[in-house]
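With one protein chain withheld, the remaining protein chains of the complex are depicted in position.
Every chain is named by a letter (A, B, C and D) in the order it is written, and numbering of its residues begins at 1.
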Amino acid sequence: MDSVTIDTTKIKPAKKKPETALEKLNDTGLINTLLAAREREGMILFSTVDQFINWGRFSSLWPVTSGLACCAIEMMAVTMAHHDLARFGMEAFRASPRQADLMFVAGTVTKRMAPRVKQLYEMMAEPKWVISIGSCANTGGPYIESYSVLKGVDNIIPVDVYVPGCPPRPEAWLYGIIQLREKIKSQGYGAKWGLNK
Amino acid sequence: MNAAEELKQAMPAAVVSTGMLIDKPLAIIKKEEILKAAGKVKEMGFDNLSVITGIDYRDRFEVIYNFFSYKKKENLVLKVVLDHEAPSVDSVASIWKVADWLERETYDLVGIKFTGHPNLVRILLPDGWNGHPLRKDYDMETEQFVTMGEDGEDIVSTDGSNLLRRR
Amino acid sequence: MIANAYELVVYILSAIGIYDPINGFFQNYGMEYLLRIIIIVVEIVVLLVFVLLTVMFLSWLERKMFAWVQSRYGPMITGPHGLFQPIADGIKLVGKEDIIPAGADRWIFTLAPFIIFVPALLVFIPLPFGDSLIISDLRIGLLYIIAISALSPVSILLAGWASNNKYSLMGAMRAVAQDISYTIPLALAAIAVVLYVGSLSTVDIVRAQEGTWFDIIPRWFIFVQPLAFILFLIASIAEMGRIPFDFQESEQELVAGFYTEYSGMKFAMYFLGEYAHMFAVSGVIVTVFLGGWTGPVLPFIPVQITSLVYFIIKTYAVIFFAMWLRDTVPRMRIDQLLNLGWKIMIPLALLNLLVTSFLLTAGVV
Amino acid sequence: METDELLLNMGPVHPATHGVLRFKLRMDGEIIRDCEIVMGYLHRGTEKLGEMKTYLQFIPYTDRLDYLSAMPNNYAYVKAVEELADIEVPLRAEYIRVLTLELNRIINHLVFMGSLILDLGANTAIMWGFREREKALQLYEMLCGARMTFSYMRIGGVREDLPEGFIPKLNDFIKDMEKRIVDYEQLINGNEIFLLRMKNIGVINADEAINYGMTGPSLRGSGVNYDIRKLEPYSIYPDIDFKACVRKECDSYARYLVRMDEMKESLHILRQVADTMPAGDIITTQKYGIAPMTGAPSAVMTYFPRIFTPPVGEVYTRTEAPKGELGFYVVSDGTTKPYRVKIRSPSFCNLVALPKMIVGLKIPDLIAAFGTIDIVLGDVDR
Partner (left out) sequence: MAWISKNWAMTGIMKGLIVTLKHIFHIGNRPLVTVQYPYEKMKLAPRFRGRHSVDQDACIGCGICEVSCPNGTIRIVKYNGRWFPEFNLGMCLFCGLCVDACPMNAIKMNGGYELANYSRESLVYGPERILFKKEVNK
């Protein structure tokens, strides 16, 4: 009886999907990013360029300075010494939306503020991302029964990552940012411009 | 003798009754006399107007003025009772500058008109908002949306189609 | 005596014995100028790369310094200690959408960033990085530098005007007023040195600072002209547009000042121009007052290398000071700044000039 | 020379407006001729929600009014309800309350200092301010499990007792803080550019300030010696040694200095409270309605019923919040929900005086003066 031999060298170990925040973050370094490009299907060159550009994008997300309410204070706390958003290269808060890539919707979006938030989002240059922070921005939260509060910011602008909390503590915030980095990593070049679809 | 009774002695025609609001002297003033009474109160040394607010009691409105005197360290509360149909009362913005905004806020949220106010427009809600939210009969069901006009002014409508995103 | 970088290259090439064959090859075709052009182009490319790398490093250093003052780390995750951060920023900015606002003047709006970027590079031409490490030793070097850096208000005004935004316009107006009122004390303070040296050439100015007094104090002009140095330093920081004089941007007042409407690559050009300008101005301060490339001569190491090292150390010291100052002080108000410029610095600079010329005429120094 | 007036809109999204406030400025060049304040971009209808929630459920909403100093908001509300229902609070609970209130005053003033200096263009002070704030927040997290929105006060007491090791940590914080304040003062107080920006800017004299309804540190910067903790003592403040910090200069710098002094004064209070913390209950044992459950899991549940109905009546209570006089006007109709809650917020009334302060000055002065009256938009718009 012939025994079936299995060539163990040909079996690729299944790449473990990163789960904890630390694994996700380690997975988004420049070297890791370029290595991961090999595993992507399609043309090696283009997917490498994709990965390289994505690496640039998620490594330098510049947020726009727009605090709305309570969560804006935690936004300041994230930037400050103890948590230090600058480690991700994100301390360059741009006051002008033209130069920003990322919008934190940090706080209650009232009916009166909603068109301004929408306008601010539209003023930002592509590619752009939105993180909705806190219960108020996610769903209306504490003020869901109020007459003057919008029930979730995703009613007016597309949201990439939701961070629950009221307000979320800075680590939760940083975790939200790591989630966004994960998301950008998996995007192809031009996905934000609709070229790939 | 507390400040409310002092006021009653000085202006017996204006004060309907006096009492206490927990620990603060309270005087109920006739609606027409509020401006005069306020002037008198200021003369009595009540230099700080803490708060103006209106309360909807379904059959009547009450407007409440809270005063504090930094010199005498005393409190005084004035109350005016208004009818429910067309509540209006004289403005005291000429005496206390802070009353300007407090009255605008009361107008905005409770819907009490202050005659003689220099600039009685809405302060917290946008112009054109339908109804006064702190009234008991305010319609909480219909949602009102705000959009922006050409010059950045607010336009209120119940139709949010150009603001809301289709999902 | 090697005068500039071209001659240095020629010297090195002949030392290893390949200059004559190459030159001969070009001479056969009667195109000696072609070799000259090639060498100069290589020089310029090297300079450009050097400036770009410096700019990247400076933007990283600035963020790190800023962080250290504030008890935090600064960029850490992008590369070792965040060193790749500027690269990532660059990649991202190149890929950003380029927005031209609807009400903007398209041509001027597009042109303005180039007008700030090109002068920031041109300033480096007469700047001596080291002994004989200079692109061209212009005889009017200092004048050229001051004149070229005075071009930046033009760009800022164009940008502010073309953006069709009130904040941009106000930022531009402020920047122009500030630049004009601070170029004058800058020039006047420099003239005192020029009188002392008797030449506008940057190389001559550095050479005049060689040597020491009593074998210990270097003969730098900071000790000869302390008042001029302080005036020049303040005026330079104002020229760089950094806190406490950063009115062109002044985030808390004017959102982002004159480049409020710029995005993507055009914004990156302002970004690069700003840091290149900062490096250039620091280099000029070092050249004029801090002895340029001079320093103790070490054995066995070519003087070109040691001088380059000295120059860079000194320049970074000045940059360190500018960053350190930025971390410490708040911003002045624009009218206070103009008062300071016109009512205090210009009279002081004139007085300094008067005293210097009097002493020189009397032959005291 | 005849020049056109420039209309400039600052906000609602602008780096220096501390949130979503909008200034409509009529400018003559760089000089402000007229300033109109447009607000309401954060109007969340808290007062209406107060009528829809029970007395207990409204406590988390008070956190979100002035989110920089949530504890005084909590306290002002529960104090109003306690006065309305005539509830005695145990001594230990009062001590814990004062401890948290004063800690919150420090936090508030740290953020004030930082954001003021940030508005003036220097970035370092805010980082240092938040560095110490973070330490205080860790204390709060030990105490009540949240960083900003504490919802710690309960009607008749506090939610939880001090955890183990809280007082030593607090003492560490006080010691550390004293050193840091010296750093701040070295960095800021003598800085010539800072003085240039702050002195004789935003001047408002005492009579005007009172007439415009300013309260709290902003008023004390105008030389009015007044502090509700002194004038109408509440809680355990009569037993504590402290003084109201007053400055006479009436300008932005005076208002800044008052707050810096208050921080030191709060540290002084904190030290006294920590040293003399009595033992006892943390929530009132007065019965209201139903009998306490036996073997209930938490102290709050044991002593205080969920359904709380104060008697019919109305009350106005004022307290000294870090930003000024914070008053709650609560009307009860004898049901489980308040009939009307009116919030007299300090920021709203302090803001009235801003146009008066800055007409004739320039935009940077507007920002400096605006920074020194220390408002929070959640408190203005409610």
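Basically, a residue touches a chain if its C-beta (ideal position, glycine included) is under 8 Å from a C-beta of that chain, and two chains touch if they have at least 3 such contacts.
What you are looking at is a predicted structure, and each value in this text was computed from that prediction instead of being measured.
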In the full complex, displayed partners of the excluded chain: A, C, D
Sole contact to the chain not displayed, among C:70, C:149 or C:315: C:70
Sole contact to the chain not displayed, among A:90, A:124 or A:161: A:161
Candidate in contact with the missing chain, chosen from C:4, C:225 or C:328: C:328
Given A:51, A:96 or A:139, the one touching the chain that is not displayed: A:139
Touch with the omitted chain, as defined above, among D:144, D:224, D:244 or D:351: D:144
Sites on chain A contacted by the missing partner chain, in the whole complex: 20-22, 25, 81-84, 87, 135, 138-145, 152, 154, 159-166, 168-172, 174-176, 178-179, 183
Residues in chain D touching the chain absent from view: 53, 56-61, 63, 124, 131, 134, 138, 141-146, 149, 151, 159-160, 163, 179, 183, 186-196, 293, 296-298, 300-301, 306
Chain C residues that touch the omitted chain in the full complex: 65, 68-73, 76, 324-325, 327-329, 339-340, 343-344
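Basically, only the chains that are shown with their structure count from here on.
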Chain ID, smallest distance between chain and overall C-alpha centroids: D
Relative to chain A, chain with the most remote C-alpha centre: B
Chain B and chain C, separation of their C-alpha mean positions in angstrom: 62
Centre-of-Cα separation between chain D and chain B, whole angstrom: 24
Multi-chain contact sites of chain C, meaning residues that touch two or more partners: 70-72, 251, 255
Residue list for chain A, restricted to those that touch at least two other chains: 80-82, 95, 112, 116, 145, 147-148
Chains touching one another, given as label pairs in label order: A-B, A-C, A-D, B-D, C-D
In the complex, chain A residues that touch chain D: 65-70, 72-74, 76-77, 80-82, 95, 107-108, 110, 112-113, 116, 120, 142-143, 145-149, 166-167, 169
Residue numbers on chain A that touch chain C, as the complex places them: 25, 29-30, 52-53, 55-57, 59-60, 80-82, 84, 86-89, 91-92, 94-96, 98-99, 101, 125-127
Chain B-facing residues of chain A, complex: 111-112, 114-116, 118-119, 145, 147-148, 154-158
